[in-house]
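Below is the structure I would like to discuss, written out as structure tokens.
What follows is subunit A.
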Amino acid sequence: MNRPKNKEYKFPTHIDDYPTGPQYKAGFLPETNAGWRKVRPVVDHEACVFCLRCYLVCPDGTIFKEDGKIKIDLDYCKGCGVCAHECPKDAISMVKE
Partner candidate 1 sequence: MKTNKIFISGDEAAAYGVKLCRPHVIAAYPITPQTITVERLSEMVEKGEMDGEYMHVESEHSAISVCMGASSVGARTFTASSSQGLLYMAEGLHYASGGRYPIVMMNANRSVALPWSIYGDHRDSLSLLDCGWIQVYVEDAQEALDMMIQAYRIAEHKDVLTPMMVNLDGFILTHTYELVEIPDQQKVDEFLPAFVTPNKMSFEEPKNLAFSSKPDDNTEFKYQQNQAVLKSIDVIKEVDQEFEATFGRKYHDMVEEYRCEDAEVVLVAIGSVCGTVRVVVDKLREEGMKVGLLKIRFMRPFPEQEVKDLAKRVKAIGVIDKDISFGYEGTVYTNVNSAISKVENYVYKSNFIGGLGGRDITKAEIEDMFHKLYAGLDKSREEKVEFFSLNVETNE
Partner candidate 2 sequence: MKEIRWHGRGGQGGFTASRLLGIAASVHGGKHALAFPSFGPERRGAPVLAFTKIDDTKIRDRSEVQESDFVVVMDETLITPEMRKGVREGACILINTENTAPYESVFEGCKIIGLDATALAMEILGRPITNTAMYGALAAASGLVSLDAAMASIRTEMKPSLAEKNVKIVAKAYETVKTLA
């Protein structure tokens, strides 16, 4: 998966632990967004034709390609349902968490 992953953040205990000024590593993600989700996308790989429409339009970029299949990074999926709504084959369904 070619995207940032959830990382542990060590809370500063000394002022020198803070960066000099507001600057920090790009793509550093101590939090996930999974808690935002009420429904989750589930892919029906039989129906999926790998057109990548869902991959293109995901606002959070959580859909990725792996071994010729569509996968979803549920750490960061917010369950908006754009993927399911845009799927021309109805291959994604939104199911309750």
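Simple rule for what comes next: a residue touches a chain if its C-beta (ideal position, glycine included) is under 8 Å from a C-beta of that chain, and two chains touch if they have at least 3 such contacts; residues count from 1.
Basis for inclusion: all candidates are chains of the complex that A comes from, given by their letters.
Since this is a predicted model, take the numbers as computed values, not measurements.
Student: Which numbered candidate, 1 or 2, lies in contact with subunit A within the complex?
Tutor: Candidate touching the shown chain: 1.
Student: Can you list the subunit A residues touching candidate 1 in their complex?
Tutor: Answer in residue numbers: 12, 15, 18-28.
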